[in-house]
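Excluded from the complex is one protein chain; the other protein chains are retained at their positions.
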Amino acid sequence: MAVSPPACPRRLLPLSLGLFQGALLLFFTLFVTYDEPSVQTEDASVVANQLYSIFPLFQDIQVMLVVGLGLLLTFLPRYGLSVLTHNFLLLNFSTQWALMLQGLLHRFHHSQVHLDLHNLLTAEFAAVTVLISVGAVLGRTSPCQLLVVAACEVPVYLASEWAIITQLGVLDVGGTITIHVFSCYFGLGVSKALFGAVRWPTHPKETPTPRSDLMSLVGTLILWVFWPSFVAVLCQPGDAQHRAILNTLLAMSASALTTVVASSLLERDGKLSPGHLQNGSLAGGVVIGAVANMAVSPVTALTLGSLSAMVCVLGFRFLTPFLARKLLLQDQCGIHNLHGLPGILGAAASAVAILAASEDTPRSQVSPTRGNASRAVWGHWGDSAAGGQALCQVAGLAVAIGGSLIAGLLTGAALRLPCLAQPSERLCLDDSLYFKMMDQAGSQGPGSTAEEGVLALKEQV
Amino acid sequence: MAVSPPACPRRLLPLSLGLFQGALLLFFTLFVTYDEPSVQTEDASVVANQLYSIFPLFQDIQVMLVVGLGLLLTFLPRYGLSVLTHNFLLLNFSTQWALMLQGLLHRFHHSQVHLDLHNLLTAEFAAVTVLISVGAVLGRTSPCQLLVVAACEVPVYLASEWAIITQLGVLDVGGTITIHVFSCYFGLGVSKALFGAVRWPTHPKETPTPRSDLMSLVGTLILWVFWPSFVAVLCQPGDAQHRAILNTLLAMSASALTTVVASSLLERDGKLSPGHLQNGSLAGGVVIGAVANMAVSPVTALTLGSLSAMVCVLGFRFLTPFLARKLLLQDQCGIHNLHGLPGILGAAASAVAILAASEDTPRSQVSPTRGNASRAVWGHWGDSAAGGQALCQVAGLAVAIGGSLIAGLLTGAALRLPCLAQPSERLCLDDSLYFKMMDQAGSQGPGSTAEEGVLALKEQV
Partner (left out) sequence: MAVSPPACPRRLLPLSLGLFQGALLLFFTLFVTYDEPSVQTEDASVVANQLYSIFPLFQDIQVMLVVGLGLLLTFLPRYGLSVLTHNFLLLNFSTQWALMLQGLLHRFHHSQVHLDLHNLLTAEFAAVTVLISVGAVLGRTSPCQLLVVAACEVPVYLASEWAIITQLGVLDVGGTITIHVFSCYFGLGVSKALFGAVRWPTHPKETPTPRSDLMSLVGTLILWVFWPSFVAVLCQPGDAQHRAILNTLLAMSASALTTVVASSLLERDGKLSPGHLQNGSLAGGVVIGAVANMAVSPVTALTLGSLSAMVCVLGFRFLTPFLARKLLLQDQCGIHNLHGLPGILGAAASAVAILAASEDTPRSQVSPTRGNASRAVWGHWGDSAAGGQALCQVAGLAVAIGGSLIAGLLTGAALRLPCLAQPSERLCLDDSLYFKMMDQAGSQGPGSTAEEGVLALKEQV
């Protein structure tokens, strides 16, 4: 069962990763230091307070990405170890790669890069895009291919984020446009260019078991709980952050209920689909990112949460099969339904919210907003300025979709290089391809229990 | 295996949930706003500090309710998806429902409801009672029935909490009386009225497997870790909160050890029962709620933790079978042992602690206590006042038990409506009743491995 690919590609992963580690060490040796320690006691207490305000949120986000997202992807019953490991590997690789690229960009202007928790956080946000994108090609790609995706996507993300936030001045504190929409279309581009016109029958190992669905649902719940931290961590402390947390909580609560409604209505016999639940409950977090810290009313957050869950479930029911049939587009995890559609909805909502805010709210309520990562604080506006800003939001959406699609298609084409060792359809979706299983039974997935079944039978018969 | 109930009830769940969502949106549109943003920088820093003091505890509680409690209930081996989903659905539904009811009550006095994290927290506390109560009827009820329980229990809880805390002035910062005792007897009332005099043999799907016991134990551990946040979140910042955390930590540590002692002594061959561990370790958190922020000594917390674990394990060993035999009372999760008995013990302890405090401690140590949710800060007392307060604690306990039992019985009677689609005994306790399983094997629970067993056998034989 455990057939090995030829030796050369087998060494490609450790060698390229090792080289990358070397380059990273060199870069850090030359350019990166910590901030000078503060010499005055008063400063020390400021540093301490800053730390206490950001560190718990940072930890929440780490739990989301490492544990929550990892578990969410374990719905493939025999691919759990691989999915957790690849997710973990990609997170670390992409974060380090983003740190390096950010540092290089920074170096053009300054002599030394001063590393702090905020740098790490923005680098981790870059890594999130990779983790989302690879969901489209999950299970049918080798780790080397995934690393190439990460290597290509991170710089494109940094460029796109710079264009959207810094140049266009788009408001998107929770990453609806810059992270979710971007990574979704990047991933779809990769999938299209990599798999081309192949149409596979459903792989027997693709069908979730109740147990793998359960693990995946636990992942969803972890993501659901900590999502407010993800949206609010880069907000300005004070009202804006408080509001971002509340909006996210409301949107996620609404999308949880609406998912049950929509999923139950769409199935003939009123049953729920585990896949709908695993994704739809999170749609509220995606949609709310762009408006979370704006002066929207609570009902807006609830409505957006409900709509996004509806759109997500409808996408799973109708759009994904349609795209698979017409465009032959593979989307293993349904990232288009969880990140693409709600992301577009959220971007549109942010434009509307800005137009509405210019009409009926005092200016001071809109102003305490801030873009996503390294951005200018955005000031007050009148009617015309609001129109301009709303246009910017739409333009930012267009840039995110266009740029990511093109870059994704190019990246996907690069993944077809034979040395990247794409697994064959027969062997894919199985942990034994990448993990040394200690027993023969183990290499058959959860087959040890099957063996027991046989033994038990022999004893009885 | 997957037999569908008639179409009408199948649509009841999404339609009623959808209607509820609509009503909620309407209510929020008309009445709910956020606080005005603070215009002064100084205020902003106050808002930020308040947020940093409550938000980490709030997240801890969310993890407890969504992940920890969900996993704790997965001890039914083929009902894991349903349990996690129903728990999640009920939490969201009840929180929104409590927000709406709280808002309506508030509306009688003020023009607008200003939503903040504190409102959400108290609404979530109302939802906790529902999550506890449904443990008594777990697995043999449909989602529609569970929603009816939530719809009935939340208003009764709000009324009971108002009577106990606001009117009687009971001290109960951790919800021992208002949450645990209340929800326990509400749940038992529902169970009695719903199941009546039926006595079932043990359902084959009711027996935990080692794997489902393991998942359930993980849930226990998550609850165990975060319980101090649940008890302390509504305490006054400063000493009282610090003491509440320490008391809870001590009580839970003691109950963990005592559970092992008690469980091991009660079984003939000295083995442990997984069910005892899963519940007894948490009894310390239930018992300590009413006295957590009082000026009790550390040894009191340890003693209460030990006693509660003992009571809980004894309840599982003797009382539950006795009640099932004599009163034909079904208590699937043993909520009477985890929430009822330790809750009563905690209420009694709070009365004693108040009497003791009036004798031997200076007044200032007792005063920094505060009731559970929206309540008056409670002042100093002399000997007679202490006696009065102790009486109040007992009266509060009586109100909680009496009110909840009556309301629970009425709710349970309502659940017998045929349109609520109670599952038949043959089909219950199985995920396939509520979830679309993608493969035939899947609909048999973890049967895919069984299928493999057969295949493996055919290859060998």
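So that you can tell them apart, the chains are marked A and B in the order they are listed, and the count of residues begins at 1 in each.
The rule is short, and it goes like this: a contact is a pair of C-beta atoms (placed from the backbone, for glycine too) under 8 Å apart; a residue touches a chain by one contact, two chains touch by 3 or more.
Bear in mind that the values here come from a model prediction, so they are computed numbers and not experimental data.
A.B. asks: If the hidden chain were put back, which of B:L117, B:A163, B:A193 or B:V218 would touch it?
C.D. replies: Touches the omitted chain: B:V218.
A.B. asks: Go through chain B and note every residue touching the omitted chain.
C.D. replies: 52-53, 56, 60, 77, 207-211, 213-214, 217-218, 221-222, 224-226, 228-229, 237-243, 245-246, 249, 253-254, 256-258, 260-262, 264-265, 267, 269-274, 277, 281, 295, 297-299, 302-303, 306, 364-365, 368, 444-447, 449-454, 457
A.B. asks: Touching residues of chain A against the unshown chain: what are they?
C.D. replies: Its contact residues with the unshown chain are 4, 7, 10-11, 13-14, 17-18, 20-21, 24-25, 28-29, 32-35, 37-39, 43-45, 47-48, 51-52, 55-56, 59, 62-63, 66-67, 70-71, 74, 78, 80-81, 84-85, 88-89, 92-93, 95-96, 115-117, 120, 215, 431, 434-439, 441-442, 445-446, 448-450, 452-457, 460.
As a convention for this text, only the chains that are shown with their structure count from here on.
A.B. asks: What is the distance in Å between the mean C-alpha positions of chain A and chain B?
C.D. replies: About 33 Å separates the centre of chain A from that of chain B.
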